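One protein chain omitted, others in place.
Here is subunit A:
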Amino acid sequence: MAFTLYSLIQAAILCVNAVAVLHEERFLSKIGWGVDQSVGGFGDEPGIKVQLMNLVRSVRTVMRGGCPLHVYTNWLV
């Protein structure tokens, strides 16, 4: 499997696009992955699911703030 750097960039863009496409209200809350459902543990062990949800939300926030992709995500929101 001969990887090039370009295929890595392609894979990264597709992953970021996948994170952008998962809409907060329409989809993630339905399957129990919404951010309002993550205020569980107050201790120091948040758990994998909470970490993943935080990661998804922070990636989406960074994308809304900075790069030209924010036009696309605003259309989804």
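Assume a residue touches a chain if its C-beta (ideal position, glycine included) is under 8 Å from a C-beta of that chain, and two chains touch if they have at least 3 such contacts; residues count from 1.
Note that in this section contacts and distances are computed from a predicted model.
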One chain isn't displayed here; going by UniProt, is it "ATP synthase subunit a", "Protein YIF1", "Trafficking protein particle complex subunit" or "dolichyl-diphosphooligosaccharide--protein glycotransferase"?
"Protein YIF1"
Touch rule applied to subunit A and the missing chain gives residues 1-5, 7-8, 43-46, 48, 51-52, 55
